[in-house]
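Up next, subunit A:
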Amino acid sequence: MLSLVIALFSGAVGGLVVAMIPETKNRLRNYIVLLFAASSAFFTWHTALKVFAGERVRVAGELGGLAFSIDPDPLGAVFGLIASTLWLFTAVYSFGYMAGKHKQRTFFTFFLMSLTMTLGVAFSGNLVALYLFYELLTFATYPLVIHERSAEAMKAGTKYILYSLSGAGAILIAIIFTYAWSGKLDFSSGPMLANSLGPGLNWLLMLFIGGFGVKAAIMPLHRWLPAAMAAPTPVSALLHAVAVVYSGVYGILRTVYSVFGHELIGQLEIRYILPWTAAITIVAGIVIAARQDVLKRRLAYQTVSHLSYILLGAFTLNAWGLAGAIFHMISYSTLKITLFFCAGIISEQTGVIKVSKIGGIGRLLPKTMAAFSIATMGMIGMLPLNTFWGKYYLMKGSVEAGKWPLAVVLIISGILNAICFVPAIVNAFNRVSTKTCEEKGSRVSLMLAPTLALVMIALFIGLMPGIIWPGVEAVVNWFY
Partner candidate 1 sequence: MSEVIKKLIINYPYFAAFILFAIGALTVLTRSNLFKKLIGINIMESAVFLMFVAAGNIRGGYVPILNGNNPQTLFINPLPSALMLTGIVVSVSVTAFALALILRLYRSYGTTDLRRIYKMGNEVSE
Partner candidate 2 sequence: MILAILPVIPLIGVLFLLFKRGRFINIPLITSAVVLVFGVCGLQSVFEGIPLNYTVPLPGPVAPNFHADSLSAIFVLAAGFIWSVVSIYVPEYMEQEGRTKVFELCSLLTLSAVLGVFLAGDLFTLLLFFELMTVSSFFWVIHRGNKEAIRAGYFYLFYSIVGGLFLALGIVFMGTATDIMPIIGSGPVNPLNSKAFTWSIVLLIIGFGIKAGMVPLHLWLPHAHSVAPAPGSALLSGLLIKVGAYGLIRVGEFAGWGTYLQGGVSWLGSGLAVLGTCTMLVGVLAALVQSDAKRLLAYHSISQIGYIILGLGIGLYLGPDGGLGLIGSIYHIVNHTLFKAALFLGVGIIYIGTNETNLYKLGGLWRRFPLTALFMLIAVLGITGAPGLNGYASKTLLHHAVSHAAENGPQWIIWSERLFLLVGVGTATSFIKLYYLIFLGKPAKVKVNENKSFGMNLAMGLLAAVMIVIGFKPEIFASIAAAPAAQVLGMKNAAATLESLSFWNPSDVLSMIITLAIGGLTCWLGFRSGAFHWHIPAWLTLEGIGKLTGMSILFIWRRGAEWYGSIVATAGRASGNLRARLFKYFRRFDKSRSGNIGKINLTGISADAALLITVLMFLIVWYAFIVK
């Protein structure tokens, strides 16, 4: 209970504290950021372990005349763990990345604020809380998106806000309908709409998915995501590859499993369409990615593609699919962050932001590029990396659901991922670059350390998927 509250509000409090530290005291600020991020991570683990053990940790109240509860179930706990743990890594990375940059105070203030919002989304116990934090997350991350203050960034920010608000609007409508039809908003008491059946449910589900799909970047609602790459790299890495987009994905998982319930969706006509929307996004996203030259945009489109993996898992409507989705959620996040971290190091150290100019970087920044390559292997779904397991269970789920073409789609996506990144990597290692730079110095090591640590974690999980299995199992058992 207390640990839940601390975990949740460390970020917000930390943000306020950081806001009070003068702009010049960078070192102090970094320590404070680290402290709060760490405390959040620690208490999230504390809470999550309790949740996995079957204990109920709950804070409930009333907000604006509506019941409001923070009540993590295993799914929320998993998301919370992903977010808070990676936050810690990204914080360290940001210390390196942001060193010497402008407006660090603003950056770290909102960086910490967003942590609370993300965890709020994760831990929300009913739709009201989910909606609230979902909305606030948009606002807390907006300053990060426009951090560069360039015209491009401002435009991206506007786009981001507009897309997100529209999505939130759709969700609000959907929530109202849900409440009107079921009278329930709580996640804890099983699927809300379980006993209702009607023609409107298809539309309601579409509304939900359309709303959350904005943040989950389902095509064609994805356009804000590549634009938002104007943000500093840690933000792109954490928020636009993991936290923010996962909040959308998480919302859809919630919709499928807590609002409708997989059994109900299994009776709706829309179940035929859903997996295919995800599948189309998977393929189209990565194909478009292959056509991008700017590395971060390419990664962004890859994000679009990979987010739909998770959705695909949810839409297969069976336990294996869900397990795959959760697995992919966990493992994909570690590697995607790594990729972005590497992109950040490359652009910071050499100024290279385009894939076509990447030749020779591997010789200059061997560790970075090695991490990048390994992460790419993971994106393809090769074995020593954890993403394989996610993909494996996703495919298993699809096949068990009798939709083997979906499994083929996943395979095709893996191949396309390879086409997308392997040439770049080979180039990076084989050409000789004209640039000179080194992988040394405290700044680089601050950036490099979390990157390599994440790769290690990914490899570790890949070799021993059993260590995250209890979490996945808890989620699956919760819903099935």
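Quick notes on this structure:
Here is the rule we go by: a residue touches a chain if its C-beta (ideal position, glycine included) is under 8 Å from a C-beta of that chain, and two chains touch if they have at least 3 such contacts; residues count from 1.
How were these picked? Simply put, all candidates are chains of the complex that A comes from, given by their letters.
Note that the coordinates shown come from a computational prediction; the quantities given were computed from them, not determined experimentally.
By the touch criterion defined above, subunit A in this complex contacts candidate 2 out of 1 or 2. Across the complex, candidate 2 is touched by residues 287, 291, 377, 380-384, 388, 391-392, 395-396, 399-400, 404, 407-408, 410-411, 414-415, 418-419, 422-423, 426-427, 429-430, 463-467, 469-470 of subunit A.
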